[in-house]
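What you see is the complex with one protein chain gone and the rest in place.
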Amino acid sequence: MQDKKGLSLDALKSDNFQTSRELMIAAYRSVRNQTQQLCQPLAVEDCVVQTMKLVSPTKWHLAHTTWFFEQFMLMNFFTGYQPYNEQYLYLFNSYYNTVGPQHCQAQRGYLSRPTVEEVYTYRQQIDAHMIDLLLTAPQDNIPELRNLLVVGINHEQQHQELILTDIKHVFSSNPLMPAYNTPDSEPASHPIQSMHWIEHQGGLADIGFEYHKLSQDKQYQALSDLFQIDDGLAARALLCSEFCFDNEKPKHTTFLQPFAIANRLVTNGEYMGFLEDQGYEKPEFWLSLGWQWRKDNNATHPLYWYKQDDIWKQYTLAGPLTVDPNEPLCHVNYFEADAFARWAGYRLPREDEWESATSNCKLDGNLMESNRFHPITPDPQSNETKLIQAFGDVWEWTSSPYTSYPGYQPADGALGEYNGKFMCNQQVLRGGSCATPTDHIRNTYRNFWSPETRWQFTGIRLARDI
Amino acid sequence: MQDKKGLSLDALKSDNFQTSRELMIAAYRSVRNQTQQLCQPLAVEDCVVQTMKLVSPTKWHLAHTTWFFEQFMLMNFFTGYQPYNEQYLYLFNSYYNTVGPQHCQAQRGYLSRPTVEEVYTYRQQIDAHMIDLLLTAPQDNIPELRNLLVVGINHEQQHQELILTDIKHVFSSNPLMPAYNTPDSEPASHPIQSMHWIEHQGGLADIGFEYHKLSQDKQYQALSDLFQIDDGLAARALLCSEFCFDNEKPKHTTFLQPFAIANRLVTNGEYMGFLEDQGYEKPEFWLSLGWQWRKDNNATHPLYWYKQDDIWKQYTLAGPLTVDPNEPLCHVNYFEADAFARWAGYRLPREDEWESATSNCKLDGNLMESNRFHPITPDPQSNETKLIQAFGDVWEWTSSPYTSYPGYQPADGALGEYNGKFMCNQQVLRGGSCATPTDHIRNTYRNFWSPETRWQFTGIRLARDI
Amino acid sequence: MQDKKGLSLDALKSDNFQTSRELMIAAYRSVRNQTQQLCQPLAVEDCVVQTMKLVSPTKWHLAHTTWFFEQFMLMNFFTGYQPYNEQYLYLFNSYYNTVGPQHCQAQRGYLSRPTVEEVYTYRQQIDAHMIDLLLTAPQDNIPELRNLLVVGINHEQQHQELILTDIKHVFSSNPLMPAYNTPDSEPASHPIQSMHWIEHQGGLADIGFEYHKLSQDKQYQALSDLFQIDDGLAARALLCSEFCFDNEKPKHTTFLQPFAIANRLVTNGEYMGFLEDQGYEKPEFWLSLGWQWRKDNNATHPLYWYKQDDIWKQYTLAGPLTVDPNEPLCHVNYFEADAFARWAGYRLPREDEWESATSNCKLDGNLMESNRFHPITPDPQSNETKLIQAFGDVWEWTSSPYTSYPGYQPADGALGEYNGKFMCNQQVLRGGSCATPTDHIRNTYRNFWSPETRWQFTGIRLARDI
Partner (left out) sequence: MQDKKGLSLDALKSDNFQTSRELMIAAYRSVRNQTQQLCQPLAVEDCVVQTMKLVSPTKWHLAHTTWFFEQFMLMNFFTGYQPYNEQYLYLFNSYYNTVGPQHCQAQRGYLSRPTVEEVYTYRQQIDAHMIDLLLTAPQDNIPELRNLLVVGINHEQQHQELILTDIKHVFSSNPLMPAYNTPDSEPASHPIQSMHWIEHQGGLADIGFEYHKLSQDKQYQALSDLFQIDDGLAARALLCSEFCFDNEKPKHTTFLQPFAIANRLVTNGEYMGFLEDQGYEKPEFWLSLGWQWRKDNNATHPLYWYKQDDIWKQYTLAGPLTVDPNEPLCHVNYFEADAFARWAGYRLPREDEWESATSNCKLDGNLMESNRFHPITPDPQSNETKLIQAFGDVWEWTSSPYTSYPGYQPADGALGEYNGKFMCNQQVLRGGSCATPTDHIRNTYRNFWSPETRWQFTGIRLARDI
């Protein structure tokens, strides 16, 4: 097998390498390249536009992820470092009050400058400084630098997903409905398995992240699998193997009542049943805030759906497509997910239920590296008692509001603003989507959005009491 | 002791009476009279005004509580019943989509008609029909009627509290700052005990309501205590003793981590420390939404506070008063409560922690029947390890978002809209306030408001991990 | 004839009386009584409600007109005068920045206090002081006091009209649609004359107010006519005969192109033709701002109209009535008036055209003293070349924006804020309405409202070029 980017699988497997500066540099380069690869299909104009407050221009994502490394690593650890541009510290800070004021989020689309090219130059310069720092920093600083680098890589991966969801919103707002990419093959449409319930007996359960060193064999196998996809992916996964976000900790005990969870995601076809039953006209299925949202926005179907000649179509990153009834449903918000579940006679899972139910699921699926950027119809399976689609395809709404775990400690300093201050009026989502990097997701990962959000790749898995 | 309203304590104690129609009528009359007593100090004009969407005119409360009995009892169980006024079914329905459309909540203050007098006539007529129904309904209907009556009484008690909080908002919006009532004596200002931590070892805990029949002795004692205050209060308590709202059920097991909770409420003086430390200027203490709220509203102190000649004053239902540093803090929202706790180095309690910690607290305190309608400074206590102020004074913000308990089933029919549909973007509050009827509160009671709310009597009790 | 209020027609005719303090007092008492008469049909609750920013509670009108006399006369001319209530100076100042800050206009409906009764007491007290002042002021002050009194009387008359239009909006916002009054007889429905054009040759024309002393005979006749209606009306008219608002001055020359103006007002039936031709769906008839207004408000018919069983009904101060096709159209805004005129192939008159065309019209019509408070179908006339309905029924929209006349000088001091500062984005209306006091209107009178306004009694007279 070819050694891409100079990494060999053997090197990755060696114990020395796992603590080496080379690994850090390889992982850093890999994530930075991957971000830029995602922007290749875009015209300069595409990188400038902001179509709602929560959507940021591609250009801003490219700069903000760079600012993150500059602000939290170069500014603190690179002796004598001078900011690349004092105003960038203001323009590309997202929400870290501790390090300084920020440009108005809703006005990121007002900035024609710096140009896209200037942003790429900014990236190159910071990359060069970062490599320099990682090569030359005193050994004493390496542990802390490694921690920050791992956060920065995971941060950039979150923005990779946002680059995709944001440009989808931008393109969908344009009557021309341009495509972001054209997949090599049309998605296959075929029947899928029936929905089945997987039961869980309840009782005490441990929830949250704790690092477990894998056996050498298992680790080698995991590395080899990732290496098959991309050597940088393997390097990042290796570097970040002990990482989780602060909101996934501490691991703690909860008590679950018995429950059952669906083996697969809700499909477009099942959701059409809700539409045909006038579900958007019946307040009895909706949360009070949800009904308010539905009326205020005159919502009558998932985001990106529209009717053409009486047929449901949807805008996708591959352009407009007919809605496939067997595909996983996507782009519903919490209100819609909750209303659908109530209409169906079930409910959404709690996040601790989800985490328990998926604890043995394999960490693969239709993720960003599939280059589909759209959920896919699963192959029919003989074993219908197996929970499928746990990772990738769509983020799964849970009925759990986003709160701190008992004993939660936010990270020190400005990075403490990363997660903790958002623990209000948000719902937890689990499992990653077709736009989530493969090495970024795990069983304990807690995504969160406010309940009206639906421009992310969000869908539904049902649950019920026993 | 005098037999008010014809009830004797002996009658209340008799087993027969507890299932009698007389008890139902006595309890009904009692709550209806109490509501009207609360409105005695008001001018006709006071009963018409709405100063924000969430505030309803007194007149509307008087009519809506009446509509509740008409809609859910008379319309369903009184043979041949014709609505008092078809349009009232529309005007005084709050949010029950299942029974029909509603007048716009934000425009309740646009209605000069029906006049206050006409609303009182409406009350009298419905009362007459209700007594008639309770006296003459077939015995088969009595169990269901009794259930609905109990809900209706508890519903009216919630609106008694709202009548007080709403008129406080109305009066405070008027530069003349009129008083609602003038207490017989000035509130005593005196030192209070230090704050101490009461520890709880964690582990499995049962949370939620389950009816436990008291021993006859204990029940007699409770009845006698309430009878001392008011015979109608005793009747209502007796009738409702098995009642809880659907959101308090089912009783279920949770697992608590060890924690400590403050023995008393946070005082005005302690909160002034937060103000003096520029707490409202330091984003690091605030939730992201909280900081947004604080900026959007230019908030710099609790609601109803204002500075006069450099001294903090507050509007109270007894008119403007100087802020007493030893009194419990009141009229802060969740954002302020959370920011204060973080500033103080602690946190707010979870609702299951609160319920466990107060499970042995006696059900009394500064409640509505004290006729203070304002929190009071507690007497210093020798025993500082005892948790005080659990009930009354102020509703205590918890860090728990308002969600369903595992196995939750909303009530059938339209009353299923009472609680369940609000389980989104709200925080749970516990313990009742100085405006909560004495027989309406209990250890498992879950109040809920959205995090920016602060016109209710809301305050803070601190907690911390161990 | 009976001497009401102690005035005799002979006294009114005497030269001495015209400069007497008695005349001032009689006129003052008359206007004050008339205002209170208008409020007789209202319940206390009706006087408190504000249904949009531009609508003030009746109570506020009662107090504000009183404040006007207190602020501008008692405070300046009554030696040693102390304000009745310092806070009233703030609460009941409308928009006079020069004399001090004001309570927020949009929140006048938030004030339950002072009560209606307290406001009437305020009126009585100020009235007593005013009579005292008018009786005892040094003779040197009388000319200035007389000027201010005349302004105050005219000011109160404007608020009489507003009391009616505002309570109409309040009642119409209530699904109960209560009536303000019930006329003695149903309005007669009968055919009306065709619309005819009255031509004007154009050329130089003098526009604006200038006092012309009437011959004694003419003055006697005018006084007698008014005295037949009400002796107070005659007194007010006599006192104010030299008065006009500052915006009607100076009289000046303009040059008119030849034009024709309609002999009568546009009727409901004619406007229904516009509705039936889908006029509200055709942007080609509308001003750009008008089309925006129509879409933003989803407007499809005049204010207060609604369809019931496919028949047009309208809310009137006498309660709901079927729309009479022969009655003058009412409650359209400038956008609707302009669109209708364009659809009809004509245009609205300019204000100088209107003033020239009506210069010989008699000053009577369906005005406030008719106690109809609704436009009426005119009697068919043999002489169709006569311009009818110039005064009363409805204010007639002109195509003239409200600007200053050449040489305009606003009044000195705070009263300079009365008119001048509103000369932007308003249109001039002419002729008075069914809610305008008879002695308040004249041929040169310039009313003004912003183009989207339609809760006033506003209608249409057409014009065209020749």
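We just call them A, B and C in the order they show up, numbering each chain from 1.
Throughout what follows, a contact is a pair of C-beta atoms (placed from the backbone, for glycine too) under 8 Å apart; a residue touches a chain by one contact, two chains touch by 3 or more.
Just so it is clear, the model here is predicted, and its values are computed rather than measured.
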Omitted chain - touching chains that are shown: A, C
Among C:400, C:438 or C:458, residue touching the chain not depicted: C:400
Candidates C:36, C:136, C:216 or C:253 - the one touching the absent chain: C:253
Full-complex contact with the absent chain, from A:73, A:116, A:151 or A:192: A:116
Missing-partner contacts on chain C, residue numbers: 95, 97-98, 204, 252-257, 283-284, 286-291, 334-335, 338, 350, 399-401, 403-404, 406-407, 417, 421-425, 451, 465
Chain A residues that touch the omitted chain in the full complex: 43-49, 51, 59, 87, 90-91, 103, 107, 109-116, 170-171, 173-176, 178
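The rule is short, and it goes like this: only the chains that are shown with their structure count from here on.
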Graph separation of chain A and chain C (steps between touching chains): 2
Farthest-lying chain, centroid of Cα atoms versus that of chain B: C
Copies chain B and chain C - rotation angle from C-alpha fit, nearest 5 degrees: 180
Centroid spacing, where centroids are CA-atom means, of chain B and chain C in whole angstrom: 49
Chain centre separation (chain A, chain B; CA means) in Å: 41
